[in-house]
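One protein chain is absent from this view; the other protein chains keep their places.
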Amino acid sequence: MESIVTYSLVLSAVLFTMGVLAVLVRRNPLIMFMGIELMLNAANLAFIAFARHLDKLDGQVIALIFMAVAAAEVAIGLAIIVSIYRFRRDVDVDAVNSLRG
Amino acid sequence: MDVLVQMMANAPLLSIIIFLPLAGAIIITLMSPARTHTIKWFAFWVSVVTFGISLFLLAGGGSFEHFSHVEQYTWLPQIGVSYHIGVDGISLWLVLLTTLLLPVSILSSFSAITKREKEYYILLLLMGFALAGTFVALDLFLFFLFWEAVLIPMYLLIGIWGSGRRIYAATKFVLYTVVGSFFMLLAIIGLYVYADSLGHATFDFIWLRSHLAPPELQTWFFLAFFLAFAIKVPLFPFHTWLADAHTEAPTAGSVLLAALLLKMGGYGFIRFCLTLFPEASVSAAPWVMALAVISIIYGALVCAAQTDFKRLIALSSVAHMGFVMLGIFSFANTSIGQVGATIQMVNHGVTTGALFLLVGVVYERRHTREIAQYGGLAAVMPQYYNVFLITMLASVGLPALNGFVGEFLILLGAFRADWALGGLATFGVVLAAIYLLTMFRKVFHGECTNPENRKLLDLNARELGYLVPLVLLMLWIGLYPKPYLGAIKPAVDNTVKSVMRIATGSISYARSGEKAAAVLAQVQPAEPTGGDA
Amino acid sequence: MGVSFAAGKVSALLPMGVIVLAALLLVLLDVLWRGRANRRLAAMGAVAVIVAGIAQLVYFPRIPAQVFSGALKFDGFAAIVAFAVLAILLLTLILSPAHVARMGLRGGEYYALLFLSASGMMLLPAARGLVSIIICIELVSLPLYVLAGYNRRLAFSREAGFKYFLLGAFASAFMIYGAAFIWGTTGTLWLSGIAESLPSPENRALLLLGLGLLLVGFGFKTALAPFHAWVPDVYEGSPTPVTAFMAAGVKLAVFAVFLRVLMEGMMPLAEFWRLGLYVLAVITMCLGNLLALHQMSLKRLLAYSSITHAGYLVLGLVAANAEAISAVLFYLLAYGAAVIGSLALVAAWAVRGTDDVYISDLRGAAERQPMAALALTLFMLSLIGFPITAGFIGKVLLFYAAYKAGYIALLIIAIINTMVSVYYYLRVVQAMYILPQEERAKPAEPAKSGGDAGGALSPVAWPYLTVVLVSAVVVLVLGLVPRSLLVWLSIYSF
Partner (left out) sequence: MDYIYLAIVFPLLGLLVNGFFGRRMTRRAVGTIASLAILGSFAVSLVAFFDYLDAGEAARSIILLPWISLPPLEISYGFLVDGLSLVMALAVSLVSFLIHVYSTGYMADDDGYPRYFAYLNLFVAMMLTLVLADNLVLMFVGWEGVGLCSYLLIGFWYKRAAPSVAGLKAFVVNRIGDFAFLIGVFLVFWLYGTFRFTELRQSVETVALAGHLPITLIALFLFGGAIGKSAQFPLYVWLPDAMEGPTPVSALIHAATMVTAGVYMVSRMSFLYSMTEVAMLVVACVGAFTAIFAASIALVQNDIKRVLAYSTVSQLGYMFLAAGLGAYWIAIFHLFTHAFFKALLFLASGSVIHGVRGEMDMRKMGGLAKYMPHTYWHFLIGAMSISGIPLLAGFFSKDQILFAAFTSRPGIWPHAGMVLWVVGVVTALFTAFYMFRQIYLVFLTKPRFDTDEIHPHEAPASMIVPNWFLAVGSVFAGYIGLPALFAGILSLPNVFQPFVSGALAGAGHVAEAAHGAQELIKEVLTTSISVVVALVGLGLAFYLYQVRYGVTEKLKKAFAAPYRVLLNKYYVDEFYNATFVQPGRVMCEQLSRAVDLGIIDGIVNAVAFVIGALGQILRPIQTGFVRNYAWYIGGGAVLLVILLWLGLGAK
């Protein structure tokens, strides 16, 4: 496996982990959501890298598709988060737990 | 009349017996809850008609060695389930007992139940439906269906119309039973898979009976079935649901519980365990017999300490059903034990059913079950005294009453299979006398001091109406059991054939003393060779 | 399959085409009718569903139909799922108007979103490549994120939507990342392809990593522990019809495709994922049951029960044999019927301002509304897996499949869980039939003893009643005479 592929894979792994951590440790929904985007892009990066490795175009196509998916998610997600904003000024997710048990 | 008999002989009797109560229940759902009087009598007559029809089972005059009145319709061919029912000497009397006790318990509820009558009678009829089905199902899937169908009506009967800690009792009853039955379901599926592996995916009892699973499989299946049945019976360590359920249930509920639900266990053992898992049954026999004997002794001892009228009778079932279990698993070269067990199931149904009805009579008048609350009733309620006396004696196993026939045969068989356990069990006869007579004494003898009791009314016509038939039955079975045994014997022999072949091969009866065996070698012509003959 | 963009038999797409169009149409109509046409919209939608159903019937794929160079492959299995989804959608539509009105919401997008999600569900079982699968799952989920939080007036609902979305997106990110690795190691995303072009055993680590991450996504959608945590909150918070739609629909569609992915794509890797799913199944069953024991809110109880049932269903996945396919599908249908029915009653009885019913509110239901009580009892029994109900047949089939595959230990765990579950399902029956009005069932715990109004159950309005009756009938029919369904399932499995 040529080095560039390996590097980009490692990079994507790092990105993914950062994304996960962002979701796990940050309390601001927007930042968490960014983390998720980071994870998605890590995935895309992985696709590209593998495309290079396998020498197939599919990977890049797939990456594009998933960007679209990500975009859709953003649209929905922001809407939802905004709707939350409407009702509570502070957007600390740790304040949102009226449903539990 | 003959025409009628003919007609009935051709009719799908069993299906009618099963579904008539169900139909009745459905019709009642359409009635207005306010019209309790109509509902009562309607339910009553439905059950009476069912009983009448069930009598035609005997009309054919055929022997019940093999299944008769068989009906089989494919139901779910994709998974090899068929609606397959039939009755033989073993189930015959249990079915009749069911159809008899249904009207009895309905009649006994007329004045006892004063709230939500509609639901009550619907549930009673449903019980009749499910119970009858359980005893005639010849397809394991169908059997399990009816087996479970009994639970919910009984749960509600106890829960809604029960007394005291009724919710606890009801929940305990269901959960306890479910524990067993789901494992049984697993085993049933296992059997199905086994049949499937033989290229004939089916739940059909008849087919499975002729294609036994290999012993090591049998052992597991047996254990699963054993748990389910042992809990229902109930056998010694699994009996604690019984006391609460029987005690808190309304009278009719207790009657059905004691007389029929417990029989589902015994019946299950003799019909399914012995037939489908002969090797396993034989190797388990010593343990089961031991448990049975423990149940007999332990149950009796615990009874002796009860202060609650109903609880005492409830626990006495532990001892009595212990006898049944003992009989079923006493494998020797004879089927006497199993025959005894089968007839004893009927006896216990009649006797204990009657006892619960009798307790219900005074409970309805006094609303207490404390034995201490009573005393000196003999003077106040002479009729009641006499009926109770006979019933109690039947329960004690006095000769010339039904209890003796069963217990005698069981013990005879058990003694052959294992003289030590048989002997111990025989001692249970003494204990039964102790706790029942003591209770009897406390309730009926002595001065009637409590003013509450002084103005107690004796049995009225309705009460006599449902008690007398039972008493007559006790006398009949006690004095002339021939018709009953005549139908049971061939069926049992036919059922236990395979078990016996294995058992007589194994040690399980050589234990009745090498000496005796040696003597038996010399003594003969009179050597008893029953069972597999 | 290759890369050629043969459109294939597009006619097979017609049903979901109808649904998608309907979705768009509903948005337009909503604008036209200025959002005051809740009922009419629902009616329109119903018509569309029926049309789609007919289309589905007409173009029933007796021989599997490839579309978009095999990205979608319509076969009997997919068709059956599609039918079921349509049925679920229809029932939801019947429920919705009344409920939407009661909650004082606007109709428009609500229906559109339902339809979009439904179209995704219909596509899912037909999807044949990981990409299409993931897209379909997104198509199913995104509208639901919104619907979950649709009841904006209720904090619960907002919170539900928020949680569902955040976690859902999180999970799907895992899924996509997993897909990347699978593609990278096998060079294909076609299920059939994956099975063929597996890397040599020694360098499968990455592939397995990918598979694992993929399973995370599926686990999340099907509510397997430990990915289940969102379920109770979302189910409780969402508008009840949406909950019903999710519980029945999402489970159905996702499990169907999950089955395909594992059995068509990953079978050679079975030895690996079986272990993983085995463990998940055990955790899921036990956790779901134990947490359900003390619930006060019927909706939440059902949420936990849905987790438990997901656990049971995994038995089928682990077994992964021919029997399992029809068993899982049957079980899903049985479960769907029961859960929709019960949630319909929840919606009908919803206590003012909560969109939920507490078990303690059910007291005396048997006397006030005997038929409804009877129906709810029936549903509970079906969820337990009691004879003469669909649930029983479903359990038998499922257990049979698992037994045949030789997972006795897992079965025993499942059985024990079933026993435990009896307790909390009976609590519902007990409340309705046994407990008198005045006395308390269990000491209602402070946090949630809100709706203890003491059996002030509103009478069941006709839309709810219809749904209840339909589901009751289904439960009974599938319980007593499931012949034809069993036949279809045996023919149209894959």
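Per-chain residue numbering starts at 1, and chain names A, B and C are given in the order in which the chains are listed.
The rule is simple: a contact is a pair of C-beta atoms (placed from the backbone, for glycine too) under 8 Å apart; a residue touches a chain by one contact, two chains touch by 3 or more.
All of these numbers come straight from a predicted model, not from anything done at the bench.
Although it is left out of the displayed model, the omitted chain contacts the following shown chains in the full complex: A, B, C. Across the entire complex, the residue among B:Val339, B:Val359, B:Met474 or B:Ala503 in touch with the chain not shown is B:Val339.
Within the whole complex, the absent chain has one touching residue among C:His294, C:Arg368 or C:Arg483, and that is C:His294. Note on the undisplayed chain: of the listed residues B:Ala25, B:Leu411 or B:Ala503, the one touching it is B:Leu411.
In the complete complex, the hidden chain is touched by one of C:Trp33, C:Phe68 or C:Phe272, namely C:Phe272.
One chain is missing from the display, and on chain C it is touched by residues 162-163, 166-167, 170-171, 174, 201, 204-205, 208-209, 211-213, 215-216, 219-220, 225-227, 229-230, 232-233, 271-273, 275-276, 279-280, 287, 290-294, 420. Chain B residues in contact with the hidden partner, per the touch definition given at the top, are 172, 175-176, 237, 239-241, 243, 298, 301-302, 304-306, 334-336, 339, 376, 378-379, 393, 398-400, 404-405, 408-409, 411-412, 415-416, 422-423, 426-427, 429-430, 433-434, 437-438, 441, 444-447, 479-482, 485, 489, 512-513, 515-516, 519-520, 522-523, 525-530, 533.
Taking the complete complex into account, residues 20, 23-25, 27, 32, 93-94, 96-101 of chain A touch the chain not shown.
Heads up, the rule we're going with is that only the chains that are shown with their structure count from here on.
Sorting all chain pairs by how many C-beta pairs they have in contact places A-C at the top. If each chain is reduced to the centroid of its CA atoms, chain A and chain B end up 66 Å from each other. For this pair, chain A with chain C, the centres built from the Cα atoms lie 26 Å apart.
Counting partners per residue, chain C has no residue that reaches two or more other chains. Counting partners per residue, chain B has no residue that reaches two or more other chains.
Per the touch definition, chain C reaches chain A in the complex via residues 131, 134-135, 138, 142, 145-146, 149, 152, 155-156, 158-163, 165-166, 169-170, 172-174, 176-177, 179-181, 183-184, 187, 189, 232-233, 236-237, 447-448. Chain contact summary for the complex, chain B toward chain C: residues 76-79, 116, 119, 141, 144-146, 148-149, 152, 155-156, 159-160, 166-167, 170-171, 174-175, 178-179, 182-183, 185-186, 189-190, 192-193, 196.
Taken together, the chain A residues at the contact with chain C in this complex read 12, 16, 19, 23, 29, 32-33, 36, 39-40, 42-44, 46-47, 49-50, 53-54, 56, 58-59, 62, 65-66, 69, 72-73, 76-77, 79-81, 83-84, 87, 93, 96-101.
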